[in-house]
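Since the structure comes first, as structure tokens, the remarks are kept for the end.
With one protein chain withheld, the remaining protein chains of the complex are depicted in position.
Labels A and B are assigned to the chains in the order they are written; within every chain, residues are numbered from 1.
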Amino acid sequence: MKIKSILLAAVSVAALASSAIAEGHGKLKVGMITTLSGGGAGLGIDVRDGFMLAIKESGNDNVEVVIEDDQQKPDIAVQLADKMIQSEKVDVMTGIIWSNLAMAVVPSAVAQGKFYLSPNAGPSALAGKACNPNYFNVAWQNDNLHEAAGAYATEAGLKNSFIMAPNYPAGQDALNGYKRFYKGELAGEVFTKLGQTDYAAEIAQIRASGADSVYFFLPGGMGISFMKQYAGSGVDIPLIGPAFSFDQGILQAVGDAALGVKNTSQWGKDLDNETNVAFVKTFQAEYGRLPSLYASQGFDTANLLLSAMGKADVKDADAFRAALKEADFKSTRGDFSFGNNNHPIQDIYVREVIKEGDVFTNKIIGTALKDHADAFATECDM
Amino acid sequence: MSTVLIIEQILNGLQFGVMLFLMAAGLTLIFGVMGLINLAHGSLYMVGAFAAAAVAASTGSFLLALAASLAAAAIVGAVVELVVIRRLYDRDHLDQVLATFALILIFSESTRWLFGSFPLFLDVPKALSGTVTLPGGIAYSSYRLMIILVGVAVAIGLFLLISKTRIGMRIRAGENDREMIGALGVDISKLYTLVFALGAALAGLSGALVGAIQSVQVGMGEPVLILAFVVIVIGGIGSIKGALVGALLVGLTDTLGRVMLPLFFANFMEQSSATSVGSSLASMSIYILMAAVLIFKPTGLFGRA
Partner (left out) sequence: MISERFLNYTVALLILGMALGAWVMDEPFLITLTTKAVILALAGVGLNLALGQGGLISLGHAAFFGLGGYAMGVLASHAQNFTPIMETPFLIEGTNSMPIIWLVAIVVSSFFAFVIGLFSLRTSGVYFIMVTLAFGQMLYYFSISWPAYGGEDGLSIYVRNSFPGLNTLDPIQFFGICFVVLMVVIYGVNRLTHSSFGLALNGARQNAQRIRTVGLNPFKIQLIAFTISGAITGLAGALFADLNRFISPTMFSWQTSGEIMVFIILGGVARLYGPVVGAALFILLEHWLGGLSEFWHIYLGVILLSVVLFARGGLIGALSKKENADA
């Protein structure tokens, strides 16, 4: 067995030298744990669909994908991870949407020698002290989009921001990320209850605060509620947010209330590069809806995996790891590379919500941060 | 904090309370008359919101959407009562909790199966989308003001229905002595279906009203359900008056707690930890209120022993 893998590695080096033969290597089994039921299912479905589209387009039938639904519950995710590793014997894992689920699954999975490619969720611990050579984040470190929003606010000359997020770790990280790049004053800082749906009290505080901008991080249904109520309140202080509250699935539920809002994202459907144009077109043809940033992340994750498969066999962990680290794939985001902690170094854009015909969507209006890495990379000793 | 801001926050608390009252009234009525704990009440709230969103999307009329929410929730409520709920009246609370817990699972996933996983769109009508200026120069959302008025109207309507009409008489009789009213020749099963459908319609209406300013999605009913239970337990189960008082108490405690507690803690600790400690305590405040009420009045404020 050992001899065989050394041989394979030798073959793969040879293959690399003579322009890779994409399917010259062994089979690879992917375990995807993602959220397919319950309130947060929209995100998981997009990641899955983006991922499977890339696999399908590649025509590579050496990849086998096992998909399971974590119901957005950490204990289910842990159990599925055990199943993937113990019973399905997968080589690579991916798919988790939520940071708390990722923290439950990733550390023990990589400790057992599996590769994990994160298509969403980048908790700071995994980027910093708890970084691991087998963990690759293909989306962003959690703070990135918030940092970009802070940078945008500073550049736009905003001096007095009111900032708001739910009272849980990702919410606290969000506000810290914003403050890291925002140089003005704070008109107010509010933590709301996780899952809160009525924001009348906070909107009244915003109205009274005299702020010149409002930065908010309210993922999922919380953001929909807030924006609708904000639009009806008559307060017209401009809003800024991360892309999570403005993705394709959510915008249609918010409607006119979101028009004109600036948000930060590492991807937009109008990014003008060959891969992205083709991706948006084929995704729409395949699934009958516009892709969201989650779909683009799923798509990129699968392409990263395919690129590594073309260079090394997964049984040769060192070679496969090196192949992943090269990030030699065509990303929908254009330039993409990994930093020392296996987290992306990428541009983060500012988008504006617009209406195209009947569909609400985003248009890129500028770049907030160029080649941005995360703040925790220095804590990672890799 | 300025007086204007405080008044606005009190209005917000009232509006939240009124919303909870619509949910809690049905719940407490069903408990009072039939002695049933209905965990699936939140699902009827969701049914109302989805029906409203679907009708608003196809007709564009908010009034039709509200009517649809009432009708859909009432019909679904009546069907559920006929098929499942009526088998539970003579069971103990445990069976009722479990059976209606099962109904939540069925309703939530069926809705997701029908409408998909993405939130639906439902917006406030154009006429109510702005603000009105109240005496004292307070700009307040017209839609929220409308909700307060609807809630007050429903409260008055319910009091009249129960104290002045024939049906109300039967409902009161049913609360007092279930066997006797049957013996007097009232068709008790019809009355039960009616009461259940009425409670369901109120839940559906509140789902549609709230759906327009929040998000219409699967699972939206459960957080409200828990709050509605807190309300009726504080007020005393079975009492409409208790539900009204409880709802306003919970609405005001929650809203004012969220605003005041961080400010209060800021007096003697640094800003960011005050925000965090205050918000944490605020998220627990209504449960603390409920526990406190029950410790001093084990059957709620207006409950009968």
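Simple rule for what comes next: a contact is a pair of C-beta atoms (placed from the backbone, for glycine too) under 8 Å apart; a residue touches a chain by one contact, two chains touch by 3 or more.
Keep in mind the model is a prediction, meaning the values are calculated, not measured.
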item: Among A:123, A:150, A:188 or A:268, residue touching the chain not depicted; value: A:123
item: Selected from B:16, B:229 or B:302 as touching the chain missing from the view; value: B:229
item: Option touching the unshown chain, where B:11, B:37 or B:124 are the choices; value: B:37
item: Of B:108, B:217 or B:253, the one touching the omitted chain in the full complex; value: B:108
item: Interface with the unshown chain - residue positions in subunit B; value: 31, 37, 84, 87-88, 91, 93-95, 97-99, 101-106, 108-110, 112-113, 226, 229-230, 233, 237, 276, 279-280, 283-284, 287-288, 290-291, 294-295, 298-300, 303
item: Those residues of subunit A which, in the complete complex, touch the missing chain; value: 36-37, 69, 73-75, 78-79, 82-83, 86-87, 99-100, 103-104, 107-108, 111, 123, 167-170, 172, 193-194
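Rule of thumb we're sticking to: only the chains that are shown with their structure count from here on.
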item: Whole-Å separation of chain centres (CA-atom averages), subunit A against subunit B; value: 37
item: Touching residues on subunit A, where the partner in the complex is subunit B; value: 37-39, 41-42, 45, 167, 172, 189-195, 197-198, 200-202, 204-205, 207-208, 221, 224-225, 228-229, 231-234, 249-250, 252-257
item: Complex contacts: residues of subunit B adjacent to subunit A; value: 1-2, 4-5, 8-9, 12-13, 15-16, 109, 112, 117-121, 123-124, 128-131, 139, 141, 143-144, 210, 212-220, 223, 255, 258-259, 262, 271-272, 275-276, 279-280, 282-283
